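Please see the structure below; I have some questions.
One protein chain omitted, others in place.
== chain A ==
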Amino acid sequence: MSTRLYPAFKNGNSKLHVFLPDFWMKLVKPSHNLLPNQVQFVVSPQMTKLDVKQYLEKIYNVPVIHVNTFNKMGKTKTVPNQYITKEPDEKIAFVTLHKDHKFVFPDIFAKGDEELNEQSKSTKASKEQYAQKTKLNVSKQGVPTWFSH
């Protein structure tokens, strides 16, 4: 359950207890339509299905019925005749909760649009101000505003 080094497991040994688990999990907006009791995660690539289950049950107190994982390769992108870049690989986990439980992905940018609108409003106002200022000099373009004659 962590990226640290542990002694190799041999039959008969006691289970290794990880007191400071190190893995991360990201709750992601689902890539396609899922059932209401399903959640999509991007998890750290060393994690197994059992790890995902234990992680959610013990740390987040979320009961899990089933876990499915797969590795998704990062896309390669080419800049023609120059170089190739590759995005990092991801492990994706689909977690199903009990059929009675439901999870809806929240709207994270609810206020963000308002802020953007405010920004656009302020830019509009400043543009109008600028237009009013420059309107005086239509007949004599290129002349500074303080020039009265």
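Worth pointing out:
The rule we apply is simple: a contact is a pair of C-beta atoms (placed from the backbone, for glycine too) under 8 Å apart; a residue touches a chain by one contact, two chains touch by 3 or more; residues count from 1.
Keep this in mind: contacts and distances are computed from a predicted model.
Looking at the choices "Ras-related protein Rab-30", "CCAAT-binding factor domain-containing protein", "3143_t:CDS:1" or "Large ribosomal subunit protein uL29m", the name in the UniProt record of the chain not drawn here is "Large ribosomal subunit protein uL29m". As for the chain not pictured, it touches chain A at residues 1, 3-7, 9, 11-21, 24-29, 39, 42, 48, 50-51, 53-55, 57-65, 73, 76, 84, 86, 89, 97-98, 101-104, 106-115.
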